[in-house]
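Comments concern the structure below.
What you see is the complex with one protein chain gone and the rest in place.
A and B are the chain letters, set down in written order, and residue numbers restart from 1 in every chain.
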Amino acid sequence: MHRNRRTMLAGYLLAALGVAACGGSSKSPSAEVSASSTSVTAPLGYQASHAGGTLHLLLNASAGSIDPVPASQVPIVQADADVYDGLMGFVKAPGPAGNVVVPDLARSMPLVSNGGKTYTFTLRKGIRFSNGTLVTVQDVLSSLRRIYTVPSGVAGGLFTSFVGASLCLKTPSACTLAGGVSADPSADTVTITLTAPDPNILLKLALPAASIVPPNAPRHNGGDTPIPGTGPYMVASYGPNSALTLVRNPYFREWSAAAQPQGYPNEIVETFGVPVESEVTEVEQGQADGVLDPLPADRLTELSTKYASQVHVSLTPDTNYFALNTRVPPFTNLAARQAVNWAINRDAVVRLLGGTQVATPLCTFLPPSVPGYEHTCQYTIGSSATYSGPDLTKARQLMRQSGDAGAPVSVYTANDPVSEAMGGYMVSVLNQLGFKGQLRALTNAVVGAYFSNSKNKVQAMLSGWFPDYVAPSDYLLNNLSCASFYPDSAANYNQAEFCNKPIDAQMYRALSAQATAPARADSLWAKADEAVMRLAPEVPLYANKQVDFVSKRVGHYAYNDQFYMLIDQLWVR
Amino acid sequence: MLRFALRRALSTVVVLWAISVMVFLIFFGTPGVDPALRIAGRDASPQVVATVRHEYGLDKPLPVRYALMMYHLLIRRDITSYVNPGLKVVPEIASAVPVTLSLVIGAAVIWMLVGLAMGLVGGALRGSPIDPLLTAVGVLGVSLPVYWLGEVVNLITQSRLHGSLFSWVPPPGYVSPAQSLSGWALHLLFPWLTLAVLYAGIYSRVFRAELVTALGEDYVRTARAKGISERRVLFRHAARCSLIPVISLFGLDFGALVGGGALVTEVVFGLPGIGLLTYNSLQTLDLPVIMGTVLYAAFFVVLANAVVDVFYAALDPRVRRA
Partner (left out) sequence: MSVQPGQVSSEIDPPSETPGESPPSGLWRVASGQLAHNRAAMGALLVLVVIVAACVAAPLYARYVAHTNPFQFNVSGTTVSDGKTVPVLQQSTTGLRLGVTPIGPTWSLSHYFLGADNDGRDVFARLLYGGRTSLVIGAGSAVLCCLLATIIALIAGYFGGIVDGVLSRLMDFVWAFPVYLLAISLSVVLLASGGLNVGPLHLASNSLWVPTLIIAGCYLPYVARPIRGQVLSLRRSEFVEAAVGVGASDVRIIFRDLVPNILPTVIVFAPLMMAINMLTESALSFLSIGVRPPNASWGTIINDGIGLLYTRPAVTIAPGLALAVVAVALNVLGDGVREAFDPRGRRFGRV
């Protein structure tokens, strides 16, 4: 939720169905769109002259559990990336390179056998946790079991393909992963066996949830008690309402500059509970080095003129949409859904958020950062590939066709000012079309759980999706496949309750093509996206841009889709 | 007298108990707040939620859950947050108390000094143009929305005049006096003043009214007739008697503020006190923290009420029979 207050579902970083997709997503069109003001060159290796100092970051809200398994909010994912390692790791480099996985605690890429169902990893030798003990293959085994014993959405969402996973999901206390994960201490190898091939398994093993921690780590959520890790930093102190302090891990020696490079600051301090306006002021005055919250809209103009060199803008891989429930009237009606799609002005939506430098309008479910994204637009005036405005004539015509004029529609959003403004805009468009719109802004703490649950028969809601990793399957299969609709559960991400068998088949075809023909897979994903949009279960609205504001002394800024700002790579000297 | 105080203490406990029950019921009556969902993580699968519900005893009947929560909150004092797993609520409240106390005591000193001085001058100089002027200032103080005043103060000191007049004002937040005494005072200066404006307005009005009444009383007239100087009459006789209701009022206000009544001031100035803790826990609907802060606040409010009642009972035996 932290990443972005604009969409209430921002907390949905971790969730998926464990259905496979392509591994690396190096071919990403995001390079041309992202980093519009950043000009980060490829790292030239570690520059020791910039090492040292204390990096001081500010965060408004409390940060929650620091345990890597349930970690989903950006600040915690960012910090955990500097404290923990998995067998695999995302490359800690700016731009699209960050979506690629490389061996981290594993010595090399695993040996794949048994028709893509068995992966054998060899552990690097001599790596120690920050408490001094050596990392063993047994630790890998116990850490992978922790995925199931620590309550979170990760296990059921992503880690369903291990042999033995179903037992672990059902009764976590009896979880052994027998037959699924085995360790051979004499050869230093870990073998993972899957029930079916899962081309995404290496990406999943690079997520914070699969971090390797000592065997005595609690089986439940570690909460605010830090667990030792292997990364360049360790948690010196943590209070979810006060502060997080990371200091250098004395046992860390760089083993892979790609997966886990040495960090620059000697200490990283994050102070929590600071009002957002003061965060900006403190960074302006050089009393702190960076703001971890979305910047307040009324400061943007000031920042972009007086502090332009300290502001970094990057396109995020999130997608934000207005979901229309296809199983509750009036949006059971295709014409009504299409009418809304024609009528909502994405440019106005972007203007409400702070303009085109803060967000980018979307026509497709997949945002531009994702492979499979195609620059095309179905619901725009004229026939251009770029969004250029609503077509109210078409919308009204479809409305007449639908016969739904006068139908009451309740729009659900969170009750923070930006969401409320956005919801207010949706309601005013619905009213323009002849619906009787009503805004229902619920407190942030309950809104997602409420409108995701099909029991509540919510007609329309503002929602969003943050990918676990940047792959089209993570977006489309998690939000718009038949299997992604969990009735009567708050864990349902398919809020449109959309299920179309032919499109489902199309998505799975794209998925199976990933392993063999990635380029063809991408175009299949694009076709699936287009097919979904023709049925209009959602109105895609915008993709956010991450606007980071750092102090004058900060150098070596880098952003990637997985970790956002790479905090341990910042220079304060 | 002792019996009265005991009876009052007993009814205080009953009131606190009723509040805790009500908070508990309201919380579980609100749709969408299922704590199991929070602990499990919002995107957890139904099995995980069911497991958590069982492990945390959330599948037990409501009265049992209430009893367990109170046991962990009041007796074991190890209750943990639903939203920040592992975070112990009682130490969290304890660490917020010094911030709130710093804010409230500082503001109280200012408002008592300013408010009483204004009331005294106004009362003594009745008929002169100074009196209505002071009354107007007092009325204005009572009429400004506190949070709005705080935001405007922030706007002026942090932005509009930060480059010139107020360059010495630190960004909002709290610094403990152990860390830096001057930093502590500087960070709290504007919150103190903002909070004090309202109360100074109230206290100057109350004190002036009391004083004016007292100055018309027989004993004051007698004193004057005896030839005692006007100043002596004012300070020795009238002001002294007029202070009693002011002090009882102070007891009530101070109790409410220490309990978290300065919520908006703490929110606007980012002071991590009881008020901000309450506010944040309400934003995230974190029942254990809500329960802890609400009971803490109610304790002070009810206690202040009871103390003031006992104080009056000691002065006026008639009240005891009521």
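Here is the rule we use: a contact is a pair of C-beta atoms (placed from the backbone, for glycine too) under 8 Å apart; a residue touches a chain by one contact, two chains touch by 3 or more.
These numbers were taken from a predicted model, which means no experiment stands behind them.
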| item | value |
| --- | --- |
| Option touching the unshown chain, where A:G53, A:G424 or A:P518 are the choices | A:G424 |
| Hidden partner chain, touching residue among A:Y233, A:Y373 or A:Y450 | A:Y450 |
| Touching residue (missing chain; options A:P199, A:P214 or A:G354) | A:G354 |
| Hidden partner chain, residues of chain B it touches | 11-12, 14-16, 18-19, 22-23, 26-27, 29-33, 132, 135, 139-140, 142-149, 151-152, 154-155, 159, 198-199, 202, 205-206, 209-210, 212-213, 216, 244-246, 248-249, 252-253, 256-257, 259-264, 267, 278-279, 282, 285, 290, 294, 297-298, 301-302, 305, 312, 322 |
| Residue ranges of chain A at the interface with the undisplayed chain | 37, 277, 296-306, 308, 311, 313, 345, 347-348, 351-352, 354-358, 410, 415-418, 420-421, 424-425, 428, 438-443, 446, 450, 456, 547 |
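Assume only the chains that are shown with their structure count from here on.
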| item | value |
| --- | --- |
| Centroid distance [mean C-alpha coordinates] between chain B and chain A, Å | 41 |
| Contacting residues of chain A [partner chain B, same complex] | 11-12, 14-15, 61-65, 67, 70, 72, 151-157, 169-172, 221-225, 239-242, 273-275, 277-278, 281-282, 285, 287, 442-450, 486, 489-491, 493 |
| For the chain B and chain A complex, residues of the former touching the latter | 30-34, 37, 39-49, 51-52, 80-81, 83-87, 92, 95, 154, 158-159, 162, 171-173, 268-270, 272, 276-277, 280, 283-285 |
